[in-house]
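Contents: one structure, followed by commentary.
Excluded from the complex is one protein chain; the other protein chains are retained at their positions.
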Amino acid sequence: MSFNSFGHLLRFSSFGESHGQVIGGMLDGVPPNIDLSESDIQPFLDKRRPAQSRFTTQRKEPDKVKLLSGIYQGKTTGTPIAFIIGNQDSRSQDYTEIAKQYRPGHADYTYEAKYGIRDPRGGGRSSARETAIRVAAGAVARKVLTTQYPMIQIVGGLMMMGEKKLSEPYDFKATYQNPLFMPCADEKTCSLWQDYLDRIRKDGDSVGAMVEIRALHVPPGWGAPIYGKLDADLASAMMSINAVKSVEIGDGVRVANLSGAKNADEMRMRGGHPVFLSNHAGGILGGISSGADIIVRFAVKPTSSILTPRRTIDNSGNEIDIVTKGRHDPCVGIRAVPVGEAMMALVLADHYLRHRGQCGEL
Amino acid sequence: MSFNSFGHLLRFSSFGESHGQVIGGMLDGVPPNIDLSESDIQPFLDKRRPAQSRFTTQRKEPDKVKLLSGIYQGKTTGTPIAFIIGNQDSRSQDYTEIAKQYRPGHADYTYEAKYGIRDPRGGGRSSARETAIRVAAGAVARKVLTTQYPMIQIVGGLMMMGEKKLSEPYDFKATYQNPLFMPCADEKTCSLWQDYLDRIRKDGDSVGAMVEIRALHVPPGWGAPIYGKLDADLASAMMSINAVKSVEIGDGVRVANLSGAKNADEMRMRGGHPVFLSNHAGGILGGISSGADIIVRFAVKPTSSILTPRRTIDNSGNEIDIVTKGRHDPCVGIRAVPVGEAMMALVLADHYLRHRGQCGEL
Amino acid sequence: MSFNSFGHLLRFSSFGESHGQVIGGMLDGVPPNIDLSESDIQPFLDKRRPAQSRFTTQRKEPDKVKLLSGIYQGKTTGTPIAFIIGNQDSRSQDYTEIAKQYRPGHADYTYEAKYGIRDPRGGGRSSARETAIRVAAGAVARKVLTTQYPMIQIVGGLMMMGEKKLSEPYDFKATYQNPLFMPCADEKTCSLWQDYLDRIRKDGDSVGAMVEIRALHVPPGWGAPIYGKLDADLASAMMSINAVKSVEIGDGVRVANLSGAKNADEMRMRGGHPVFLSNHAGGILGGISSGADIIVRFAVKPTSSILTPRRTIDNSGNEIDIVTKGRHDPCVGIRAVPVGEAMMALVLADHYLRHRGQCGEL
Partner (left out) sequence: MSFNSFGHLLRFSSFGESHGQVIGGMLDGVPPNIDLSESDIQPFLDKRRPAQSRFTTQRKEPDKVKLLSGIYQGKTTGTPIAFIIGNQDSRSQDYTEIAKQYRPGHADYTYEAKYGIRDPRGGGRSSARETAIRVAAGAVARKVLTTQYPMIQIVGGLMMMGEKKLSEPYDFKATYQNPLFMPCADEKTCSLWQDYLDRIRKDGDSVGAMVEIRALHVPPGWGAPIYGKLDADLASAMMSINAVKSVEIGDGVRVANLSGAKNADEMRMRGGHPVFLSNHAGGILGGISSGADIIVRFAVKPTSSILTPRRTIDNSGNEIDIVTKGRHDPCVGIRAVPVGEAMMALVLADHYLRHRGQCGEL
């Protein structure tokens, strides 16, 4: 029920604002006796960390995670694991003006409509800075999954950006080898996309993107009818990421054009095991994992903070024009890749524990 | 946490199988003193009811809802409102064979992987028959909303089906005037779509569709960061509908192609009130309603039950071919329209109450 | 969060009023493949059923449970198990007067203060008739427990009533052999208590009672810090039973008088297993089961409906005197015994599944 919590048996809660002293969170329900230290978490934060290339905000944050509880002698104890990340590069600028204006595409107007108050410093609670904490929690969720199922892998990449689109198959091993987090090992393609984004960046504009996240080797049987469906929870998880405007499972929007004959994922036995001959369903049938790769895709809108002047109003009802200065990602879709992976890990780990609770160990 | 419940302050739970004696549900947290009788619910069930045209299953179900609790002298009392709908036309066929086979695209294999048992009669719990109960609950949720906010309207329609696509603006008043639930008053267009679906139906095939649901005149301020976002809950709600494979808010997947300058919904004052000059965001910013129309779209996969033989396996690991006989909708997207409207109503009513709880009456 | 639901992984929801057509409920999260039929539930309802002796209300209700969902070929399928019990003997009297008056000790005034409306027929939703549904759910919870842990037993009895008090040890095998549900095989004692209650009944008065419920052979490790403690959940469960005003674990209120030296349950090894040499703690330490008997006790206030005139007001603010006619138990504590057992079973089964979810099968 909590507004700032997510998940059920494995439950993640987060707190903090963009320019507060820290952002933080706690993960409750983690199984005991799992090896865990900050070094299990930091590599994932390092991927999402800003200012690593010219394509992300130049805000300098080391994003060092600090574990506060739930660990004893390097192992989880089954009690809540809390962690914080310091905010170091929050500029002490004057927010008097920005506090009055509603930036188009941002949550300024809606927060004020809801609460009658908002923290304007760097977007406050609505800033994508919060997603760093999700990445930290997702790293723990991965440990929960892989401790029991070492084969499970969670991969992702940015496969579309503005007018650019990668064609399949994607090479997810290459994702973190290039600054746009493209699942593509071809340097020329990567270079072309970077040139494209450079032009947008220099124009003071921004661009949208599409991200795909996959979970490989997930056992069949996770998820549950009717309102605890694995795809419904994934949809909620991905849609909760800042700037996301769509979530697709498997063929997603394309199923609207398909015939039943083409959409059916036929089955055969291979090596004594059931296999699907295609994966239009994206690994989920009736809300339950099928054993095929789980495929989720989401669209990220272009960063709302741009240098092009836009028409808006202020909180006194004056019509004004606004230019959003400050440090921003020209394409927030890039850093949404590790965040999407983290959300996939959190949803799967929760459903693993819920499944084990109701149905027992496989 | 419950697998078969949905919502928070307004919480809906459902039970029942396709060929059980009844399907049913209960809605908890309904405000007291709202006028409510079966006649408030039945018209919505009548829209979703099968066998009203040749384009839906020929299973004959009167779908008469019966209220069991929570009402006194025609008014809600604040206690749970339970309701059931009888299953009358569940054929007493022999399920011995079908119980062994995994129909492609259905949840047969995954239910068995999860539970080690499944009810094969008409799809059991995974049948879309369960959505009738959602429609009943949605009708109550509409009363909750409109008792306090009479201006709120929830409309929808099927605006894409296979190779056919309606162009905007849609005419939602026309939706229930044609058997495909198209938001289109043009008889010729409607006729062409019906011819198209007739061909598919006669071929024993099926086709996917896209449905759009809108909520008009929702006040700004509903929804909540970070994991109680209005769009995240809508994504979960729509994805939980049988056969849905995508959920989009506002421009949805198209934002991947947009620039920041084009995506921004600029604001101006009109008649002393803030207005948005466009609605790429689909009425939601930062997870909170903005006062603009809330726009949700979802793709429905083609019915998996088709007459074309498909390859599959049985539960002994034998490779077989299967043809799914029985009564089925050639396009399940049609009847997903009233279901989608119901889910919109449920999500909004829950968020209205949650908002009122935390922030007080507007 | 739901007001009318209870539990987490195993979640029970109930609906219905005293004089509605039915009372009902659903139990979600039941593990699959458990043998279950109405004959597993009916014996427990038969114990709680009214009008079996002169010491309970003379309302005649067969209390036949009817399963509506979640079972296939005699086994649970993992989907919600819904059930209803008909209300047959709800008298069609005139409630015009009673609807205006606030009966002391009843929820009339508070329901109206909360909702501005109430169903006055037989107490509506606040009637103890709702507890029949708990007993049905508890019977299913027992199956969940004993399928995996056949040794677990849940027993109880009324061990105090007005000025009467049984001394330990109790003989729980005898509980359902006498009409007062006393854990006592001594016929003379039982007879004396019945005489005592007869006098109260004939005076048109009522009397309070104390009930003890025990769970035997529960494995250590169920429950969880800090707000999911087994004793906290038991406290909530028992306090939710109509007319209950206290809940004690183990020594309960008596610990206020004890010294630390006396209160400590010392441990020794017996047959290679840890045992506690006493059980002041009532089988729970730090919110987690210890393997010792779980002991819960609760006080039930005397029935508020009595023939002695009491001063009250009506909903127009008039001061009146009231005599509550109708059919009532002179000691509601009696039939609280099977209800308390049911709540114990529900709490334990939920914690068993939650424990299995987080920590795996023992």
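In order of appearance the chains are A, B and C, and numbering begins at 1 in each one.
Here is the rule we go by: a contact is a pair of C-beta atoms (placed from the backbone, for glycine too) under 8 Å apart; a residue touches a chain by one contact, two chains touch by 3 or more.
Since the structure is predicted, the reported quantities are computational estimates derived from the model, not experimental observations.
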Hidden-chain contact residue, picked from the options C:V22, C:I84, C:I154 or C:C359: C:C359
Touch with the omitted chain, as defined above, among C:M26, C:C184, C:A235 or C:A342: C:A235
Residues of chain C in contact with the chain not shown: 1-6, 8-9, 14, 102, 104-107, 109-111, 113-116, 125-126, 130, 160-163, 200, 205-210, 219-229, 231-240, 245-269, 272, 274, 277, 280-282, 284-291, 299-306, 308, 310-313, 317, 319, 333, 354-355, 358-359
Where the unshown chain meets chain B, residue by residue: 1, 8-9, 29-32, 78-79, 224-225, 353-354, 356-361
Contact set of chain A toward the excluded chain (per top definition): 1-5, 8-9, 11, 13-17, 20-24, 26, 28-29, 32-33, 68-70, 72, 75-82, 84, 114-119, 121, 124-125
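One rule holds in what follows: only the chains that are shown with their structure count from here on.
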Interface sides of chain A and chain C: same vs different residues, half threshold: same
Reference chain C; chain at largest CA-centroid distance: A
Highest-count interface - the chain pair sharing the most C-beta contacts: A-B
Whole-Å gap between the CA centroids of chain B and chain C: 39
Cα-centroid distance, chain A relative to chain C, in whole angstrom: 45
Multi-chain contact residues (two or more partners), chain A: 1, 8-9, 225, 354, 358-359
